[in-house]
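Only one protein chain is missing from this complex, and each of the others stays in its spot.
Take a look at chain A:
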């Protein structure tokens, strides 16, 4: 059969699909179906809700973090001071760190957005909150008066010392040239343990509070938050975006999005997020425009699942 003939045959069949149906009909009651569906799905929904409920794992606070893992908190605060945390080196939309963005060749969407949510980790996450205390540590003046190089040297030296200390405990750190960093991080730890840091980071001298960006980034820079997520199988390499805490099903419809993060080349790609986002966009567009795409639109003709769906019709023809 020639291609032209195939096309003509398909046009004829589509013509039949295009015009009003002139064949036999069966009775159909739209409102009755709606009512039955409401009852059936209602029973199903209420039943599942009553039996399985929904998870509600309490949120982590800076207070709970500081009390549960003080060494991790101090190490993270030190990294924020020294500008070596993940947030400090993130790039847009938080800061201008060079070469930090995810790109594909010349395509740099992350930089295109610009620094819309500026975060200076040392000032916004450590120094600023300490200045809100009734009695800020006097060592703040040493930090403010020091050069950038001096600050960086202090923070780097203290960070290294924490890594080498027994249990990474600040109490076990060897003597060194750390400047005001130990006092500042210890003061922030105390502030966090008392619960004051949560409010200060979220509200920033304001009464109302809608934005948790800084607190979330600070939590994520530490190891404690990620360890809790790993225990709940929520991290990216655990298909995390489609999981929920406990055994409740999560966003299972994100399975394909999560899948790409499990396989090469995405696993080891430094721009994995951008690659996966663009790939999913492409696949979504392809599925949306499938009626226009030869091959993809013909698969239902080649694999006759429709024979099962309309088996009653084919039996009667």
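Descriptive notes on the structure:
By definition in this document, a residue touches a chain if its C-beta (ideal position, glycine included) is under 8 Å from a C-beta of that chain, and two chains touch if they have at least 3 such contacts; residues count from 1.
To be clear about the criterion, contacts and distances are computed from a predicted model.
Not every chain of the complex appears here, and the one that does not is recorded in UniProt as "Cytochrome bc1 complex cytochrome b subunit", selected from "ABC transporter ATP-binding protein", "Heme chaperone HemW", "Cytochrome bc1 complex cytochrome b subunit" or "Transcriptional regulator". The chain not displayed touches chain A at residues 13-31, 33-34, 37-38, 41-42, 44-46, 48-50, 52-60, 90, 92-93, 101-102, 109-114, 116-117, 210-213, 215-217, 219-220, 225, 228-229, 232, 234-236, 240-241, 244-245, 248-254, 271, 273-274, 276-278, 284, 287-292, 297, 300-301, 303, 305-306, 309-314, 316-317.
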